[in-house]
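Here is the structure we will look at.
With one protein chain withheld, the remaining protein chains of the complex are depicted in position.
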Amino acid sequence: MKLTLKIWRQKNANAQGTFESHQVEADEHMSFLEMLDVLNEDLVSQKKEPVSFEHDCREGICGTCNLVIDGRPHGPNQGTTTCQLHMRHFKNGDTITIEPWRANAFPIIKDLVVDRTAFDRIIQSGGYVAVNTGQAQDGNAIPIEKDQSGEAFDAATCIGCGACVAACPNASAMLFVSAKVSHLDLLPQGKVESAKRVQQMVNQMDAEGFGNCTNTGACEADCPKEIQLTNIARLNRLYTSSMFSTSKKY
Amino acid sequence: MNWLTHFFTSSIGKKIIMSLTGLFLIIFLLVHLIGNLQLLYNDGGKAFNLYAKFMTTNPLIKLSSYLLYAGILLHAIQGMVLWSQNRKAKGRKYEVYNSTTTSFASRHMGWLGVIITAFLILHLVQFWAKMKFGTVDMITIDGMEVKDLYSVVLFTFKNPIYVVVYLISMLVIGNHLNHGFSSTFQSLGLNHKKYTPLIKKIGVAYSFIIPAAYAAIPLIMYFTK
Partner (left out) sequence: MIDLKSNVPEGELAEKWTKYRSTMNLVAPNNKRRIEVIVVGTGLAGAAAAATLGELGYQVKAFTFHDSPRRAHSIAAQGGINAAKNYQNDGDSIYRLFYDTIKGGDYRSREANVHRLAEVSRDIIDQCVAQGVPFAREYGGLLANRSFGGVQVSRTFYARGQTGQQLLIGAYQALARQINAGTVTMYNRHEMLDLVKIDGKARGIITRNLLTGEIEKHAAHCVVLGTGGYGNVFYLSTNAMNSNVTAAWRSVRRGALMANPCFTQIHPTCIPVSGEYQSKLTLMSESLRNDGRVWVPKKKEDAVAIQQRKKKGTDIPEEDRDYYLERRYPAFGNLVPRDVASRAAKVECDKGHGVSPTGLAVFLDFGAAIIRYGKSEANKTGVKNASHAKILELGEQVVEAKYGNLFEMYEKITGENPYKEPMKIYPAVHYTMGGLWVDYNLETNVSGLFALGEANFSDHGANRLGASALMQGLADGYFVIPYTIGQFLSKEIRTPMIDSNHEAFNEAAKSCKARIDKMFAINGNQSVESFHKRLGKIMWEYCGMARNAEGLNKGIKMIQELKAEYYSDVFVPGSNEEFNPELEKALRVADFLELGEVMMRDALNREESCGGHFREEYQTPEGEALRNDADFTYVAAWQWEEGQKEASLHKENLVFDNVELKTRSYK
């Protein structure tokens, strides 16, 4: 199939970016990223600079790949990362627009590559259980109800790709933050520090310059791991109650 | 920073303000509607004018009206602040506009809010300011001297331009409510597997019925009175 790609090119963080058009010959069995590999091989063979885009595991779990394809983070398929999207979902002659994640908290590094370390800093601010190696009791000491554990797992499947921020018209990071807060709050091991954690993580989220949630639901719709809005409600609840409780403020 | 200020200036605190004031306004809409439906009585405006008198003189109503002004202002100002912050946080918009995953209302709450504010100003100038500061003819009902607000309303709604303006405004309010109603609950953290679907349904019904009932007033008055 013949495709026209309209790709965002930007030399570096400070440079002015622009769209560039390329033709590429793709096979329907290719993954989206393999199609870009073909383009890049072609560019290199012409001694031109290839398009920078990020990717690593190419099996939908590392969270590295991040392309906005025709206005949607990770493309049109539900619950699918960019690397798992295949060309059979496109038609011969299509024009595909490829853009980087757009959010001020994710500055562009080059072309389609953005800096997502804001997420790391949010986790560093409190997204963990404060337990040192070797301090743990036996793994079976605290039974955890199966469904409760399953709900924690659902939240914990977040791959930190940032599609929620990219999809959100406000560039809000609430889905990401709420997934971690929920994962740990739903387990007895994480419950202990819940109030402290939620305050510190929200403080950091706000400091990073993400926008405010207006409940559009765009994040949930484009999350490749289908993390749910109920987590954001839980975050709101936990944050509000922790701020109005007598516990220490951070 | 004081914890309360900290809370209300945090991203979540700001949402809580929006949702609490929003919830308050949602309730106000219902109360206001019940009163205004008296315009449709076939009594030459008697019930409505008595109601208007009561509303402007009762001290308890006065007190709550101040709350209402504060709520509207807070909701509008906070909304504008959030809108501008969010636009800044997003930066450049995507080349291809995606409208498949979110509702029209949720994406345009800001613009809808601006239109509602404009409508509100018009609405207040037309009735509230007239009642309070302007000249409204006095009539006597059951031996009581009252301002004849009913005639003012009737006069206004005999003008087709205003009828259309009000209809459009109700459409906008309906849209705003459509997202706002269920959003209020989500912001307050009231999301529940079992009850949220019900809240959403009520929200849709509310956002349809209330503006429709409001819209019925100018329509009926234009065509039948």
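Lettered A and B in written order, each chain numbered from 1.
Everything that follows uses one rule, which is that contacts are C-beta pairs under 8 Å (C-beta built on N, C-alpha and C of every residue); 3 or more make two chains touch, one makes a residue touch a chain.
Just so you know, these numbers come straight off a predicted model, no measurement behind them.
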Point to revise | Among the chains presented, those that the missing one touches | key: A
Point to revise | Contact partner of the left-out chain, one of A:T82, A:T97, A:S125 or A:Q199 | key: A:S125
Exercise for review: Please give every residue of chain A in contact with the chain that is not shown.
Suggested key: 11-12, 27-31, 33-34, 37-38, 40-41, 44-45, 47-50, 52, 54-64, 80, 84, 86, 88, 109-110, 113, 115-117, 119-120, 123-140, 143-146, 149-150, 152-153, 156-157, 159-160, 183-184, 187, 189-190
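Criterion: only the chains that are shown with their structure count from here on.
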Practice item. Take the average of all CA coordinates in chain A, do the same for chain B, and state the distance between these two points in whole angstrom. Key: 37
Check your understanding: Which bits of chain A are touching chain B when the two form their complex?
Key -> 6, 8, 19, 68, 70-72, 97, 99, 102-105, 167-172, 174, 202-203, 205-206, 209-218, 221-222, 229-230, 232-240, 243-244, 249
Review point. What residues on chain B touch chain A, complex-wise?
Key: 3, 6-7, 10-16, 82, 85-86, 88-98, 100-103, 106-107, 109, 179, 182-183, 186-191, 193, 196
